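Handing you a structure now.
Of the protein chains in this complex, all but one are displayed in their positions.
For chain A:
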Amino acid sequence: MNPEPPEERDGTPVGRRVFLGTLGLGALGVLAAPTLQRAMEGLTSKDPTGLTGLLPNGGGFRYYSVAASVPAKNATDYRLTVGGLVDRPRAYDLAELRDLPQTRLVRDVQCVTGWRVPGTPFEGVRLADLLDAAGVRRTAKAIRFTCFDGTYTESLTLDQARRPDVLVALRMQDKGIGHDHGGPVRLYVAPMYFYKSAKWLSGITVTDRVEPGYWENLGYDVDAWVGRSNGRTDEPTS
């Protein structure tokens, strides 16, 4: 008696072909991803239903926090310190920041992972104004940003920090910045990939050299100009 019919043992090895084919398609997908991603963005940007927002890289903001948990801060307990190589270090609360001259910018937001949100308004105090008020010393070369999530850090050179399109933002999409978007105060570096726009900003320290931030220590570019860094060719945002 034959325990197995011959077709169970000696058929075509289709399983192996499907397996190897899937692997091959995966590798091909990685190679073709930049092209595919651009094509997808072209399609999803014209979608009036917004349903494509549910798909990968379909638009809209993504929530990222690198910390275990982030404390919530509000008008009573939020403080932004400005210190380091300055003549007049000080701390601002939310009301004091709101009393300073505000600048509104409407630019695209570009994430280094590919998603882009068009025409997003940010409003806040120019970083240059805060630096001028603090009196930056001549030995200063750069800024180090720290965040009240306790983990995230960012950096800019002094020249980058003084650009008019770099804000200490208090408002985003024409409303106060909620906790999930990095509120009540976040950095907004319009011409750079969005990881430079540190959320939950709590400290501005003027330094004598650039100290790479959180993502830069993980391989991302320190000078993160949109379209001219990180091996990407996106349309510049500012």
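By definition in this document, contacts are C-beta pairs under 8 Å (C-beta built on N, C-alpha and C of every residue); 3 or more make two chains touch, one makes a residue touch a chain; residues count from 1.
We adopt the following convention: contacts and distances are computed from a predicted model.
Peer 1: Just go with whichever of "Ferric reductase", "Formate dehydrogenase", "Phosphoribosylformylglycinamidine synthase subunit PurQ" or "ABC-2 type transport system ATP-binding protein" UniProt uses as the name of the absent chain.
Peer 2: Going by UniProt, the chain not displayed is called "Formate dehydrogenase".
Peer 1: Among A:10, A:87, A:159 or A:235, which residue is in touch with the absent chain?
Peer 2: In the complete complex, the chain left out is touched by residue A:10.
Peer 1: Out of A:114, A:176 or A:212, which is the one that touches the chain we can't see?
Peer 2: Checking the options A:114, A:176 or A:212, the one contacting the hidden chain is A:114.
Peer 1: With respect to the chain omitted from the figure, which of A:79, A:98, A:141 or A:232 is a touching residue?
Peer 2: A:232
Peer 1: Need a quick check: the contact residues on chain A for the chain that isn't drawn.
Peer 2: 1-5, 7-23, 25-27, 29-31, 33-34, 36-37, 55-57, 60-70, 112-114, 180, 218-220, 230-232
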